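The complex appears here without one of its protein chains, the remainder shown in place.
Lettered A and B in written order, each chain numbered from 1.
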Amino acid sequence: MDGPALWYLNRSTGVVLLVLLTLSVVLGILAIGGRPARRVPRFAAQSLHRNIALLSVLALAVHVVTAVLDTFVDIRWWNALVPAGAAYEPLWLGLGTLSLDLILVIVATSLLRTRLRHRTWRIVHVGSYLAWVAALVHTLGIGTDLKEPTGWAVIPTACCVLAVAAATAYRLIRLTIDREPAGSHA
Amino acid sequence: MSTLRVDWPVCQARGLCHELLPEIIELDEWGYPLVNGEVTDELLADARAAVRACPRLALRLVG
Partner (left out) sequence: MTTRTPSPVPMRDDVHVHPGPALLSGLAGGPSLTAHRSQYGALPRLDLPALMDLARAAGLRGRGGAGFPFAIKLSTVAEGKRRPVVVVNLSEGEPASSKDSALAQARPHLILDGAVVAAVALGARDVYVVLPGDRPLAAQRMTKAMAERKDPVRLHRSIADSRFVAGQARAVIELLSGRPNLPATTWVPDAVSGLDGRPTLLSNAETWAHVGYLALRGEAAYRSNGTPDEPGTTLMTITAPGMVPQVREVAYGTRLRDVLPSSLHGAPALVGGFHGSWATWPTLASAKVSVGGFRSLGLALGAGIIHLPGRDACPLEFTSRVVDYLADQSAKRCGPCLNGLPALADAVRGLLVGSGRQARIEVLAGMVERRGACAHPDGTVRLVRSLFTMLPEEVAAHATGGCMHRPLRVAS
């Protein structure tokens, strides 16, 4: 395949993917602790989290397929699943692959949630933080659009980092404040 | 006809079951589910959704 179309598609789905993953993670962080929702019913927030996650899997698929099909850089099919030994940018690519592997396991366990023990599902699901960080570092390392001349992806990427940082900070503060002995645990 | 049973040590009063099945599930003053009545055929799909939606998997459909 020739021409930059695949490459542009790969880069753009990369940024979209980071944004979607960020949204999913932020919704997940805000859902922990389950205080009564003010405007959005909880089942809607849960549904949103789930749908955005599934959408991001779609974007991930396009991102990976375009990377492999594009002949400009040497990325093979197996690089998408094995996080080491790639010919092109092995470290940054490997982190992306790590993120993908984690996402696959997380999504699989979530689809099979009712058949698994809650503890198992929970432990795997915590891996989503790691998946997001790996995706972020992959972006920072390999992301063409963060560099000159336009560096247009800097702002969206920075927003993603801020969003997750803010959500995490909010959750940690809430956890400390809400540490009360009696009353409904939530 | 089926019944909904709550796994009480696990339930953490998130309230999604009430949101999805208000016809049978109300919440008490502390946010925990009050199951009133059996699950009829019309409500079966919603009951199943409520079971799936519980973040702690604390709701079960029996019978």
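Definition applied: contacts are C-beta pairs under 8 Å (C-beta built on N, C-alpha and C of every residue); 3 or more make two chains touch, one makes a residue touch a chain.
All values reported here derive from a predicted model rather than from experimental measurement.
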{"item": "Touch residues of chain B, complete complex, unshown partner", "value": "5-13, 28-32, 34, 60, 62"}
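Just so it is clear, only the chains that are shown with their structure count from here on.
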{"item": "Chain B partner contacts - residues on chain A that touch it in the complex", "value": "31, 34, 36, 41-43, 46, 113-114, 118, 183-186"}
{"item": "Interfacial residue positions of chain B with respect to chain A in the complex", "value": "10, 12-16, 19-20, 30-32, 51-53, 55-57"}
